[in-house]
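Only a single protein chain was left out; the remaining protein chains are all shown in position.
Chains here go by letter, A, B and C, matching the order in which they are written, and residues are numbered from 1 within each.
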Amino acid sequence: MVGGGPGAFIGDVHRKAIRIDGLAVLVAGTFSRDTEKSKLFGTQLGLSEDRLYTDFETMAREEAKREDGIQFVVCVTPNVSHFAICKAFLSEGISVVCDKPLTWTIEESEELVSLTKKNDLLFGVTYTYTGYPAVKQMRQMVSSGALGKITFVNAEYPQDWLALPVDENNKLAPWRIDPKTSGISNCLGDIGSHIENMVATVTTLEIDSVLARLDSIVSGRTLDDNAAVMVEYKGGAKGLYWSSQIAFGNDNGLRIRVYGEKGGLEWKQEDPDHFSFTPCDAPQQKWSRGRDEFHESAQQYSRIPAGHPEGLYETFANIYRSFIQALGKKISGETLTTADYDFPTVEMGLRGVVFINKCVQSSKKGSVWVKF
Amino acid sequence: MVGGGPGAFIGDVHRKAIRIDGLAVLVAGTFSRDTEKSKLFGTQLGLSEDRLYTDFETMAREEAKREDGIQFVVCVTPNVSHFAICKAFLSEGISVVCDKPLTWTIEESEELVSLTKKNDLLFGVTYTYTGYPAVKQMRQMVSSGALGKITFVNAEYPQDWLALPVDENNKLAPWRIDPKTSGISNCLGDIGSHIENMVATVTTLEIDSVLARLDSIVSGRTLDDNAAVMVEYKGGAKGLYWSSQIAFGNDNGLRIRVYGEKGGLEWKQEDPDHFSFTPCDAPQQKWSRGRDEFHESAQQYSRIPAGHPEGLYETFANIYRSFIQALGKKISGETLTTADYDFPTVEMGLRGVVFINKCVQSSKKGSVWVKF
Amino acid sequence: MVGGGPGAFIGDVHRKAIRIDGLAVLVAGTFSRDTEKSKLFGTQLGLSEDRLYTDFETMAREEAKREDGIQFVVCVTPNVSHFAICKAFLSEGISVVCDKPLTWTIEESEELVSLTKKNDLLFGVTYTYTGYPAVKQMRQMVSSGALGKITFVNAEYPQDWLALPVDENNKLAPWRIDPKTSGISNCLGDIGSHIENMVATVTTLEIDSVLARLDSIVSGRTLDDNAAVMVEYKGGAKGLYWSSQIAFGNDNGLRIRVYGEKGGLEWKQEDPDHFSFTPCDAPQQKWSRGRDEFHESAQQYSRIPAGHPEGLYETFANIYRSFIQALGKKISGETLTTADYDFPTVEMGLRGVVFINKCVQSSKKGSVWVKF
Partner (left out) sequence: MVGGGPGAFIGDVHRKAIRIDGLAVLVAGTFSRDTEKSKLFGTQLGLSEDRLYTDFETMAREEAKREDGIQFVVCVTPNVSHFAICKAFLSEGISVVCDKPLTWTIEESEELVSLTKKNDLLFGVTYTYTGYPAVKQMRQMVSSGALGKITFVNAEYPQDWLALPVDENNKLAPWRIDPKTSGISNCLGDIGSHIENMVATVTTLEIDSVLARLDSIVSGRTLDDNAAVMVEYKGGAKGLYWSSQIAFGNDNGLRIRVYGEKGGLEWKQEDPDHFSFTPCDAPQQKWSRGRDEFHESAQQYSRIPAGHPEGLYETFANIYRSFIQALGKKISGETLTTADYDFPTVEMGLRGVVFINKCVQSSKKGSVWVKF
């Protein structure tokens, strides 16, 4: 693991998510740029000292040399450093799991895609929310035609944690709204990209063009904290996305509504075990994980009976499980099928970076249509 | 009443809404272009035959002559004829209540505004949903500063009743999607205009410019059945509106979310007795009509105790009550205060028509910003 | 109308509910025991002075004599006087609509049942909540076997308006908790009886025995403000009822859950246009009035399209519509079918009084089983 030192929220989630299934063990790391802090933290985690590195370059080099070297690295640093870290490990032949958004520029992401292919590695991007069984089931229902041809998608992701000017007590906030660490976008990059990935996962629609408006609502901000995007997909479907960090009353309100010629689907991340399906000719149905008959490709991720909530750790664990199982197959020489790639890939990571860049471009030009 | 003959949904709602409070009595009408049908229907409603007219022009003229002539007319015809009808009655010195959207063109609406003023009459536009006590209470909370300065508004109005190609059994549908009766817009004109009015009522924000995309999703349609609008308000706040008639799983989902510097509000038309208020520094509150302390300007419209649902007829009745009480004051020579104009006025009707026209214009030009 | 003078909440609801459909007109009344008040109020309502009576006995006698005498009387006084008033009018051959609970004692109700039959009259009891289209639809689904044999019913009716000691500002409260006006029970009699009627309406189950505990939770009260009842139905099904007026956070939370061998139903009065149906072998369905296909016997009560809320006034109006239509048939000499009796009858009123009396008896004996 690179990043995820003391106090880092998401690094801890990654570690716990991996532990749930116990399919991988954390053995090496660079947890902080402060070497002492990093070592202390690694020791507390039970790692042996010789595998606690001063920097990620050394870690990549040294682990690549070891017989018992790591089989994949987890990159959970702020976005600014994703590219360099991922590149270092891929170059050494080590597979990667990296947080989203993947990189700042499209070119960087393209390079990671190439490197992954060239070195025949696996690369997972932790678009967390796609690991929920309900999301897998909706994906299956769309692909099997339950909705007919998709016509319109409305997706939103309101939060309110940046609605007030950021103070010093909020550890997560300052780097988010700082262009030095978050690049060209805050809100759209951080959570708008989850919308893009969720829609792509459930519908497999490909974006043709976007028209966006990024707003900096809290005064004094350089980066966006609210964003609206109109979307045109290839094949004629349309979409509307909204992401916000200033919407009081919303904790983590990712929500997707997909409409087709024969029905509609709706899912909310805060109630991840359920979704509604409205056929054109029958009452609305509430599907419940564990109770209702999910397709095998979705059911395999359901861990406990209906009504026993599965949450963020579990969806995270699902992504890791798919990634690690695919990696296991690859290492043991098996050929991976499409079904094995049941985690957000580096290509999806690239697509997210394209989305962010095109939206920023559109917004800067006064909200004009920008082609993909 | 002009329009609202047998089978007409909204005319019947108007009549029942008026009867609830019994403050006005229906005495004259032209219910259908088919004279026989109109007369038969009027007779069934208990009207005397000499006040059942063959056409609205005659009705306006004759009623204006009578000592006991009508004090106001209700116009519930398809949009195409609103202008001519309203003009005829206003010209004869008769006040008007008319359905929305008020007219097709901005010029027509402006003429109705002038005529109303010139003849010192009252003109109400039945933007139904603003009559709910919860809406009045939210309006009061915004104006009293409970949310601080408004920063962003997200409002939507999804339905699904036009999601399938229209067949002959659906009496309301064909004229909606026909440019001959519905003019330049179907979905945005019919329900998008409710969004515009609801936001204006609750926030008093004035629109500076819009950027819209109107979609005709069901194949074969000339007019829109889905629409997205980005909004810039005077003073810097932003908005995002979505209206749709093809969104399976939504019956009549008008919903408004208003965010300010100090808190947020959310209200859904399908649960009209409640709204949520989230202050920046305390848990989200669920306000309940009849239980929680509404301001007098809102409480006056609450009829029954908390938890006893008030619905569409009652919000309609509230609008009529305000209109009729103001008309009563006017007739008896009293000066009307601002508080008396507690119904959607002809100026609001004009604003709605401007909104529709500007959005259509934006969409036709490829979704560009259009100034108000 | 007898009762329902100035300030009386429920009398006003009755009048407005009748006006919605306009099938009956209020022409005579005794609105208050204070003759002056009653006359003034009646005049304001537009009644002619010769039909404003000093007392109900005179009214019954005089109206019975008139050619244009009333066709039915509405009794909306406190429970204590229901029996005498209803008896007076029935004895004069005038049909009756009366609030619930019908009377204090079982014998009184039995007498009203006999009188109604003997004089070949109609008698409606305004168990308001059974007029909702969704309730009619659930009744139809149960009777058509959608749930299989009913096994268990859980019904509750929590409110919180009597959770604090009653003060003088609460006009409705004092007589409710006073044995002189409310008899042997407050909470169970007032709202528990709605549970009994709702369950009987939806399921047609007949109670075999009850075991009840009536609690006086707010100190100083003689009558109950909270009650739990275990029920055994004929045929083996079981039930559990809870009614409360001290449950903070509940406005008017009547809710019924019916379980059978093949599925379950759930409905909440505060969201009356919807109910959920869970078949044993498919996802839960949310049925929506106006959208989903209701049986004709339920659909006939749906007035406006889906998502346009119908509320308390409309369910009240439905009960009056059925009653008045049946009365019209009877007066015109037609034979009434079972389908015509689509309103809560005097027999249901009797059943409610039996329920209340048996529960009070059970509670007084320390919560023992009492046979019906």
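We adopt the following convention: a residue touches a chain if its C-beta (ideal position, glycine included) is under 8 Å from a C-beta of that chain, and two chains touch if they have at least 3 such contacts.
Not measured: the values here are computed from a predicted model.
K.L.:
Identify the residue among A:K37, A:R291 or A:K330 that touches the chain left out of the display.
P.N.:
Going through A:K37, A:R291 or A:K330 one by one, A:R291 is the residue touching the chain not shown.
K.L.:
Can you tell me which of C:F31, C:Y259, C:W287 or C:Y313 touches the chain that was removed from the display?
P.N.:
If we include the chain that is not displayed, C:Y259 is the one touching it.
K.L.:
In the full complex, which of A:G7, A:G311 or A:G366 touches the chain missing from this view?
P.N.:
Within the whole complex, the residue contacting the unshown chain is A:G311.
K.L.:
Contact with the hidden chain only, please: which subunit A residues?
P.N.:
9, 13, 16, 19-22, 159-161, 172, 250-253, 269-273, 288, 290-291, 303-314
K.L.:
Give me the subunit C residues in contact with the hidden chain, please.
P.N.:
Touch set of subunit C with respect to the missing chain: 151-152, 154, 156, 158, 160, 163-164, 211, 213, 215, 217, 226, 228, 230, 238, 240, 242, 244, 246-250, 257, 259-260, 263-264, 266, 276, 278-280, 284, 366-369.
K.L.:
Using the document's contact rule, name the residues of subunit B that touch the chain not shown here.
P.N.:
Listed in rising order, the touching residues are 276-277, 282-288, 291-292.
We adopt the following convention: only the chains that are shown with their structure count from here on.
K.L.:
Among the chains, which is located farthest from subunit B on the basis of C-alpha centroids?
P.N.:
The chain farthest from subunit B, judged by C-alpha centres, is A.
K.L.:
Would you please write down the residue numbers of subunit B that are in contact with two or more other chains?
P.N.:
Correct list: 250.
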